[in-house]
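Excerpt of the complex: some chains, original placement.
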Amino acid sequence: MTIKLLLSKIRRIDFEKYGPLFALAILFIISAIASPYFIKTRNLLNILRQVSYTGIIGLGMTFVIISGGIDLSVGSMTALVGGIMILTLNHFGGGVSAILMVLLVGILLGAGAGALNGIIITKGRVAPFIVTLGTMAVYRSLTLYISNAGEFRSNSNLYPELGMGAFLEIPNPVWIFFLLAILCSIILNYTKFGRYVRAVGSNDKVATYSGIRVDRVRFLTYVLVGVMVAVSALLLSSRLNSISSSNAAVNYELDAIAAVIIGGTAMSGGSGTVFGTVIGAIILGIVNNMLNMLGISPYLQGTVKGLVIIGAVLIQKKKKRS
Amino acid sequence: MDPVAEKEIPLLEVKGISKEFSGVRVLDRVSFSLSRGEIFGIIGENGAGKSTLIKIISGIYHPTEGSLLFEGKSVTVRDAETAHKMGINLIPQEFNLIPEMTVSENIFLGKELRNRWFLDKRAMIEKTRSLLEHLRSDIAADARIESLSVAQKQMVEFAKALASESKLLILDEPTTVLTRKEIDILFEIMRQAKQSGVAMIYISHKLKEVKEICDKVMVLRDGKLISIESSEHLGVHDMATKMVGRELSQIFPPKAKPQEDTVLQVRNLSVPNCLEGVSFDLKRGEILGFAGLVGAGRTELAETLIGIRKKSAGTILLNGKEVYVKNPTRAFASGLAYLSEDRQGSGILTAFGITENITLTSLKRYSRFLLKKKEEALKAQEYVRKFDIKAASLKTRLEFFSGGNQQKVSFAKSLDSDPQIILIDEPTRGIDVQAKHEMYRFIHSLVEGGLSCVLISSEMEEVIGMSNRVVVMKEGRITGILTGDQINEEEIMFYATGLKGVA
Amino acid sequence: PKIRIGVSIPTADHGWTGGINWWAQKAIKEWQAKDPDVTFFLVTADSPAKQVADVEDLMVKGIDALVILAHDSAPLTPIVEKVYNEGIFVVSVDRGLTKPVEHVYVAGDNPGLGRVSAEWMAKELNYKGSIVVLEGIPCVINSERVDAFNEVMKKYPNIKILDSQPAYWSTQKGLEIMENYLQKYDKIDAVWAQDDDVLKGVLQAYKESRRKDILFFLGGAGSKEIIKMVMDGDKQVRADVTYPPSMIGTGISMAVMSLRGEKLNGFYQNQIPSKIILAAELITVGNAKSYYEPDSIF
């Protein structure tokens, strides 16, 4: 009986936590067999860098989704914040102090944009889907307006270093992605806030009865994702040394959400892991990479990608149940 | 402050509290006071306003008029958090646990222990263990709530309330899902708390227990205060009379006479980890009681019979013919019905009104191409009358109903499919004496009419008073089937604990 | 007499359409400054269906002329036909319609862009080597360009097209695709990015790879930034091929002039020509200066 119990316990922990990892492993093996270029260090680092932008946003999105919400505005928000970052950079001359200002302004702006979402959702009691659908349009439109539908461009030589550089051979965005992932994981698992996020997502009535300020917790998850958006915008804008108002970060929301969910977080809220989101983002990155590497008909790439997203989640479910 | 003077100020004074919900007054100028170390009982019929009153005290509702004094000072209890800070803790009537979280995470929800910024998980698990030990419960501190049985969840609720330093502990019908043994443990803990000066408000429909544990008893009827008396001078019978406002007759109707033919035969039914080789017969017009301790697997048995759980072995015969109950739809179509023990979780839709709830299972009968809404409403009205369901209208959402009224709707819902056999799981959980009485009579009349009934109950009296035969279960097996004189509390306990019968 | 002109264009969803938006507004502003009797209504659509709705809305306003850059040809044809049949003067820009329901057609030369690009690249490569291609959004225009490009390249058996993938006219997509190409192919001689937005991403990826094998890159459409690089004598970006977003301005002018009964300077005909195809012009270090428009956003 106890052995049975133990076994069933191990089994449960196993697939709830490592399901996404399992899906990743399968994909990795298939990819390695399918393309000789895949396991080159350089290619793997490329993949990691490519996923870090949406991955970082995904970290914040994990909190939002666990708390029972959703944020569709992150892509537009990235473009807006990134654009204003470049304006700030140009305004302050492009030196080290300018970059610090960019960081400050960006994070304040990201937090502010997230806070706006959060306030309407909590105070106005409007569904997150609809609020962020609205602000998605608003943020993108403001970006277009400020830049006259053109590009934000910097002339700084220093700024691109940030997004292009590497430390110990590993690109800066990847470092930041992983460091933030660890930080977010700690927040989710080892702080009151993290626990409240889960409680609110699981049952907000119970959370209220337990004296948790549900609205404040929800609000903070949107602020958090806003801050993550700012970091992503910083890395993105410094990588390209520019932000295109119409094109930058389009569909980031879909990739970020897909990463979270492939990572095993339930859309219905209440549970999920940051670790899973990282895996989810990498899975998406590998799929994109393989589609290019294998030279699949460009028109069919969407089919493959769609099937992989569904498949990755299906694999986990099957494993969890058995 | 002078300790003597402190003693004299009541801990809590409730002054003329009223509460209206969209114009309907459910509490009418209720006043009372409560001293440290006092256990204060509140009794009253379903919908009398008991839960509403204590929700006001613990900050979940705000009074329409009246005021609260806590430790002599006038206070506004803005929300649950404020109440916690003041030392008021509530164990609500309906469960308040996060199913995805572990026991210890739930117990410390909203009052986590920390060392600096981080959660002190180890300390919380340690404390949870000792709390559970104190409650003499063997629940694991890191078990997920969703894997616990109803009674185990209730234990966690206690632990949750005990974990915080309470000055005032409010228990809203805490013993409905507990066995006598657990109730004794609870009472012992309450007495300990009383010794250390904690005041308690205790709401229950089990009047004997109220008399046993409470110092004072307050009776509410239709939101009005009827009386506050010392429980020493108040007999159980008087309590019931005061609640209802008139004399009550004998609780249990005479036992029905089962007919000869067998309607349900269960043979060797097994479900992995739940049931093992369960076999029994049910005759037409019989009430077959199911007794057992918490976790005996009675609910699981019922769920297997209606096709919610998949059986791994065994056969089910209805009127001599084997049936395959693939899903509840099939089960209900072949004449079974089930009254769930988990009212809000799987019994009723709190967002729906009375009519839509009652006809949910039997909707086929009200539908040709389109729904015959008039027929539905008529039928619902009939049940409202028959069960005396108190509601503003047929369309009022059930979330605004008192627990007892919700249960009545749930019962009506199970009956509306005109079943041949009804599986009743904890039918009187959270129901007042009056309603209980009605419920018993009603079950009786159904059985007289040829219906057969499986009665699962943790209330020993109920099983004994109603059943023709009693099946006792332990850990997923049947340990004994008692008839006639064997049906008494002692004998049932012997089988339930494994002292008698096949283990 | 008062003239009312409706202008319907796609929303700015990449650099080039951003340019279209900018030039449309510029032309409108300039005409309004010149002639107070001309009123413009500018609407932008993110999909063909929205554009059909836009045109319907313009008709309610009672326009005398419609200048339209269709999102797609076929879906817009029925509604433009309706406009045409009501006697409204129609100027169609860039994307043609499937029926002759316009008075004037102004367009860039899509196959031309592919052809000019291919000819120039082939020559620069000395008719041998390997190239990779980054396509645009999968759509008709893209196909016209790529098909024409491939057609020319077929003539040169020593030039090998290693790969061809859609980069959606997006800088970031270009970056990602190029990163992958650089992994996949050890030796690449030249890159055709078809679009200057994409080219920026491609250049970034190349820079980060620290590889030195690629001889040159070619974008397309003539954004000011790339023109500047050509003008400044960049070693790898030595040319660009125009597909000017200013064509929308030309279209607007044609509508105004037609309604005012003016004719084109230097033309002996009384009416505005019914078809104007703007050449795909090759920009090189020699002529880049004349293409550079520092105020433009594209």
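Going by the order they are written in, the chains are A, B and C; count residues from 1 in each one.
Note that contacts are C-beta pairs under 8 Å (C-beta built on N, C-alpha and C of every residue); 3 or more make two chains touch, one makes a residue touch a chain.
All values reported here derive from a predicted model rather than from experimental measurement.
The formula for the complete complex in this structure file, using the labels of the chains on display, is A x2, B x1, C x1.
Basically, only the chains that are shown with their structure count from here on.
A separation of 72 Å divides the Cα centre of chain B from that of chain C. Here the CA centre of chain A is 34 Å from the CA centre of chain C. Averaged C-alpha coordinates put the centre of chain A at 44 Å from the centre of chain B.
Note for the complex: chain B touches chain A at residues 60, 79-81, 83-84, 90, 92, 96-101, 105, 109-112, 114, 117-119, 121, 273. Residue ranges of chain A in contact with chain B, taken from their complex: 4, 186, 190-192, 195, 198-199, 202-203, 205-213, 270-271.
Chain C meets chain A in the complex at residues 11-15, 17-18, 21-22, 135, 138, 163, 165-166, 169-172, 175-177, 179-181, 183-184, 197, 200-201, 204, 207-208, 225, 297-298.
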